[in-house]
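I have a structure I would like to understand better, so I am pasting it below and will then ask my questions one at a time.
Removed from the display is one protein chain of the complex; every other protein chain stays in position.
Chain IDs A and B follow the sequence of writing; residue 1 opens each chain.
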Amino acid sequence: MYGKGILKGLGVTLKRFVNTYVDDLKWLGKRYYTAEGLAHRSSKDASGIFTVQYPEEKLPVPEEFRFIPFLVYDETEEGNEIRCTSCGICAKVCPPQCIWIVRTSDPKTGRPVPAPADFTIDADICMNCGLCSEYCPFDAIKMDHDYEIASYGRTVYGLEDLMKPASYYAEIRPINNSIEEAARKAKEEAKAAKAAARAAKAAQ
Amino acid sequence: MENKDLNSPGYEIPDDMQGVVSITTMDRIYNWGRRSSVWPLMFGLACCAIEMICTAASRYDFSRFGMEVMRPSPRQADMMLVSGTVTKKMAPTIVRLYNQMPEPKYVVAMGACASGGGPFKEGYNVVSGVDKLIPVDVYVPGCPPTPQALINGLIKLQELIDTQSIKQVRWYQKGELAAVPIPILGPDLIYQRDIPAIHDAGKEA
Partner (left out) sequence: MATPIEAPTLDFSSRFPEGVVADERKGFEGYIVDADKLIEFATALRDEFGYDYLSSVTGVDYVAEEMLEVVYHAYKTIGGAGLVYKVQVARDKAEVPSLYDVFPGADFQEREAWDLMGIKFTGHPDLRRILLWEGFDGHPLRKDWQEAYYEADVKPFKSRWPEGNFYRSEEKVDYKANVKYPGNFDPEKWVPEGEDALYGSLAKYEDTDTSGLKTDHITVNLGPQHPSTHGVFRIAATLDGETIMNMKPVMGYLHRNHEKIGERNTYLQNMPFTDRLDYLSSMSNNFGYALAVEKLMNIEVPERAEYIRVLMAELTRVQNHLFAIGMFLNDLGAFFTPSLYAIEERELVLDIFEMVSGSRMMCNYFRFGGLARDLPEGALTMIRGLAFERLPRKVDEMDRFLSDNEILRSRTVGQGYLSAEDAIRYSAAGPMLRASGVPYDIRRADPYSIYDRFDFNVAVRQNGDIFDRYIIRLDEIRESLRIIQQAVEQIPEGPIQTGKPQYQVRVPAGESYGRVEGPKGELGFYVVSDGKANPYRYHVRAPSFINLTAFGPMCQGLKIADVVAVLGSIDIVLGETDR
C-alpha cells in the first residue's frame, strides 16, 4: 500500500510524543531541576524530553573537561605561592602559540628567578587543547571548567586573571589532584630520605 | 512572561490591581519584544557551526529563548552568529550578508576563530577575527564553545538588548545608515579603507 512507509514513520514520532508524557508522569516532579532527573535525561535510558534547562540547571561537566587554562597557586602561611616557575614548556608546546611568559630575573644578580613576571594567554587564539597542562612538570597550569565567559570585547588574560587557588583546582578535578598530590608527596619523601641518608653518612 | 521582567519599578500598583495591570516604559516593552525573538541567520562557517546546530537541537534547544527561527535569508534575520573561522575568500560574502540584514541587527562572534583569528590566525587565508570586517556585539570564547557556553553568550546578548533605549538606538537616528564597504579579493584581501595607503606604497616601490 502506498503511504504505508510514511505511516510507519509517523508511528515512530507518535510513540516519541506519547513517551514524553509517560516519562514526565513516571518522574513526577523530579524530572526537572534535580540532579537525578538530569542524570536520567543524559543516560542510556533517556526517553521523553531531552532538554537541559540551561541556565536554570546545568549539565555537570566531567572531570577532564577543558576550557581556558589557569595558573594554580598554593595558599601557604607566608602568602600565596604560585606554582609556575616560568620554565616555558607550556609556551613551547602550545600549538597556536597563545601563551606569552616574561621570566623574572633577580634585579641584583640578573639571574632568572623561578616565577613569572608576566603571563598572558590570548583566549581568542587558545584552542583548548590542554597540551600545556598535560606537559607542565609542576602541575602549575591547568584547564578550567568555567565556560561562562562570554563578554562584550576580546578576551586576553593576564597573570592576575589567570591565578586561581589550589583548593579550586582540587574542587574541579578531585581525582587528578589526589594523584598529583600523592606523586608530589612521594617525591618529597624520597628527597627527604635521600637527604637524611646523606646527613647520616656525613655524621659517620 | 513574569511581571517582574516587564513592570517598571517606581510605580506602585494598588493591591486590588495586582496581576491585572502592568506599568512599564516604552523601552522595556520594546526591548522585551526584541530580546524574546532574536532570529539568527542560518549561517555556519566551521567547527562552531556544529555546536551551533547542537544548541538548536533538542538537548540545549535555544527556542526556549525565542531563537529557533533560523532564517536562511539575511533579510529576515536579526542576529548573525559568526560560527567559525572567517577566511579571506569568505570575507566579501560575510560583509554582504551583514549589509543585507535589516536593522536592528546584532553580531555574535562564536569561538576563538571568529573572535580573534583563533588557532588558524597565522594562516595566509584567515582574517584575524570577524571584528576586522563588521562590528561585533558579543564575543564567546572557546574552541569550540560548548552549547551551554554559547547560550551564555546569547543571554549576554539579551542583556545587551535590555540596556538599549528607543531614543538612542542607531536605527532611529536621522540619516542613512552607512553600509560596510565590501572587501575585494585581489592579490590578497583588500580592505577598501586601505586602498589609498596601498596605492602610496605601490608608488614608492
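Everything below uses one rule, namely that a contact is a pair of C-beta atoms (placed from the backbone, for glycine too) under 8 Å apart; a residue touches a chain by one contact, two chains touch by 3 or more.
Please read these numbers as outputs of a predicted model, since none were measured by experiment.
S.K.: Since one chain is left out of the picture, which of the remaining chains does it touch in the full complex?
M.R.: Checking the complete complex, the chain left out touches A, B.
S.K.: For a quick check of understanding: of A:Trp27, A:Phe50 or A:Phe138, which residue touches the chain that isn't displayed?
M.R.: From the options A:Trp27, A:Phe50 or A:Phe138, the contact with the absent chain belongs to A:Phe50.
S.K.: Among the options B:Met67, B:Leu81 or B:Val126, which residue touches the chain absent from this view?
M.R.: Spelled out, the listed residue whose C-beta touches the missing chain is B:Val126.
S.K.: What chain A residues would touch the chain not displayed?
M.R.: Interface with the chain not displayed, on the chain A side: 2-6, 8-9, 11-13, 16, 42-46, 50, 61-66, 86, 88-89, 91-95, 97, 99-103, 112, 118, 120, 122, 127-131, 134-135, 143, 156, 175.
S.K.: List the chain B residues touching the unshown chain?
M.R.: Chain B touches the chain not shown through residues 42-47, 49-51, 53-54, 57-59, 72, 84-85, 87-90, 93, 97, 116-117, 119-128, 132, 143-144, 146, 184-191, 194-195, 197-199, 201-203, 205.
Throughout what follows, only the chains that are shown with their structure count from here on.
S.K.: Using the average of all C-alpha atoms in each chain as its centre, how far is it in Å between chain A and chain B?
M.R.: Comparing mean C-alpha positions, chain B is 29 Å from chain A.
S.K.: Give every residue of chain A touching chain B within the complex, in rising order.
M.R.: 49-55, 58-59, 67-68, 95-96, 122-128, 147-155
S.K.: Please output the residues of chain B touching chain A within their complex, sorted ascending.
M.R.: Residues 58-61, 64, 112, 115-122, 129, 131, 137-143, 145-149, 151-153, 155-156, 160.
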